[in-house]
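A single protein chain has been omitted from the complex, and every remaining protein chain is retained in its original position.
Labels for the chains are A and B, by order of writing; each one numbers its residues from 1.
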Amino acid sequence: MAYSDKVLDHYENPRNVGSFDKNDSNVGTGMVGAPACGDVMKLQIKMGSNGIIEDAKFKTYGCGSAIASSSLVTEWLKGKSLDQAAEIKNSAIAEELALPPVKIHCSVLAEDAIKAAVKDLKSKQK
Amino acid sequence: MIYFDNNATTALHPEVLKEMLPFLTSQQGNPASNHTFGRKAHTALEEAREKVAASVNAHPSQVIFTSSGTESNNTIINGIAKAYSNSHFGYSSIEHPCISEPIKSLVSQGYKISEIPVDSNGIFNVSSISDKTKKSLTFLSVMMANNETGVIQNIAEIADWSKKNTIQFHTDAVQALGKIKVDFEALDIDAMTISSHKIYGPQGVAALIVNKKIDIIPYMQGGGQEKGLRSGTENIAAIIGFGKACERSSQNLVEFKENIGRLRLILEKALLAIGAIIFCENSNRLSNTTFFSFKNIDGSTLLTALDRKGFAIASGSACSSNSSEPSHVLLSMGVDLDLAQGALRISLGLESTEGEVNGFIDTLKDEVDRLRQMAAVAA
Partner (left out) sequence: MKNKLHDMPIYMDYSATTPVDPRVAKKMIPYITEDFGNPASRSHPYGWAAEKAVENARREIALLVNADPKEIVWTSGATESNNLAIKGASNFYSKKGKHIITLATEHKAVIDAVRECERVGYEATFLEPEPNGLLDIEKFKSTIRPDTVLVSVMLVNNEIGVIQDITAIGNICRENNVIFHVDAAQATGKVKIDLEKLPVDLMSFSAHKTYGPKGVGALYVRRKPRIRIEPQIHGGGHERGMRSGTLAPHQIVGMGEAFRIAREEMDEENNRIKNLQTKLLKGLTEIEETYVNGDLEKRVPHNLNISFNYVEGESLIMAIKDIAVSSGSACTSASLEPSYVLRALGRSDELAHSSIRFSIGRFTTESDVEFTIALLKEKIGKLRELSPLWEMYKDGVDLEKVEWAEH
């Protein structure tokens, strides 16, 4: 499989790898996918006092495109509001990374992970 | 030894060998493998496919690599039989056994088959197909150029007729490629067989060109190579050689038309002068092929004598020359059994020279004289 340079870059040098304390009330965690499907993505966002995402981390079990998709969105998420974050579309991820058709599901998974993390954080804020 | 048996097989062209060598000697991957070695092999395979396609004006996706012309012909016939259970197979009486035998083997499975004769000049006419046969015929195979007589059929006309009668049409172009222009797209036919070792490429590789209008079910299953139509790890080195040989084959066309045609003219003039009968003499033939016989001279004796003098020629086609059967091609043209039995074939090649042809003529004259004298003594 031929990967784009951007996928390779994120794969070789993944940004923001790691974990926050998932019990922190300012941290939202989204875990999507299943080992049997070949991808599990864990995405965490940390909200600052101004309601803006100040940091994001991820861990991904999956192919190079899945790793790159999650690495990319951690960069995009920083500085966004929760509502702006939830607006991120898989098509934008796929386009940025030039994902081939068979890898589009990786970008869908990343979008799902963002939504799940935002949802988790919102539920904690209530 | 002078080699005049180029319709049986040809010597590998040095340029072809040069392309092949790296694929024989250095580390080579399996094109199905998903690593650098595999991808390199895969890329080379697809480049060769493009060259093969270009040489016959087909699309690369229409090219299926096989291990021989025989396999290509079996693939199309068995593949059609499996995909269309009501098939009625027609074939000319001068087809190579690798067309006629697989078709005949289908009779036991309940398929209808029809052998269609050629005329005394070795030419196939659609008018010789009876109306009754025409009505139920679904598939027809007629070779583009005959391996023994060299006669070239009017494939465009036969293909056109087939299309009008909704008959699937296949041509075995193994002998034609590299000697005359072969244009798959212009001919607008369903399937065509070509082979590497007749065009100065390596043995062990050939292709079946198939348009997308017909379905074939493969006779071999496995790893799903060649879009599932021909499983088995690809014979990379040979395929590379085939690609190069195809690329070169258009250059050969001029050579065949001019130089080789001129040599044959010299040869045939001399043959006629010493009383040879040249089969299909006045038909449109490949410029390198002469199929001839002498009345009252035993062909196999002559063949042995010529061999001893250093000339490699053939009696009929290589595949059947281990048997003493007379040429089925000649018999189906209505040639007398005696004459057919003594038939010899000369097929010139790119390396053939005027000196070789003259040397052959001198030797042949001597041998024919000698045999005639012996016959006269015996009588």
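In this text, a residue touches a chain if its C-beta (ideal position, glycine included) is under 8 Å from a C-beta of that chain, and two chains touch if they have at least 3 such contacts.
Just so it is clear, the model here is predicted, and its values are computed rather than measured.
Chemist: With respect to the chain omitted from the figure, which of B:Thr43, B:Ser61, B:Gln221 or B:Thr301 is a touching residue?
Modeler: Answering carefully, the residue with contact to the hidden chain is B:Gln221.
Chemist: Could you tell me which of B:Ala8, B:Leu140 or B:Val368 touches the chain that is not displayed?
Modeler: B:Ala8
Chemist: Taking the full complex into account, find the residue in B:Thr36, B:Asn86 or B:Asn282 that is in contact with the omitted chain.
Modeler: Hidden-chain contact among the options goes to B:Thr36.
Chemist: Tell me which residue among B:Leu24, B:Ile277 or B:Leu331 touches the hidden chain in the full complex.
Modeler: B:Leu24
Chemist: List the residues of subunit B that touch the chain left out of this view.
Modeler: 1, 3, 5, 8-12, 17, 20-21, 24-30, 32-38, 66-71, 73-74, 78, 96-98, 101-102, 104-105, 197, 202-205, 219-225, 231-238, 303, 307, 311-315, 318-322
Chemist: Pick out the residues on subunit A that sit against the missing chain.
Modeler: 1, 3, 11, 14, 17, 19, 31-42, 59-64, 66-67, 102, 105, 108-109, 112, 116
One rule holds for everything that comes next: only the chains that are shown with their structure count from here on.
Chemist: List the centre-to-centre spacing of subunit A and subunit B in whole Å, with centres computed as mean CA coordinates.
Modeler: Here subunit A and subunit B have centroids separated by 61 Å.
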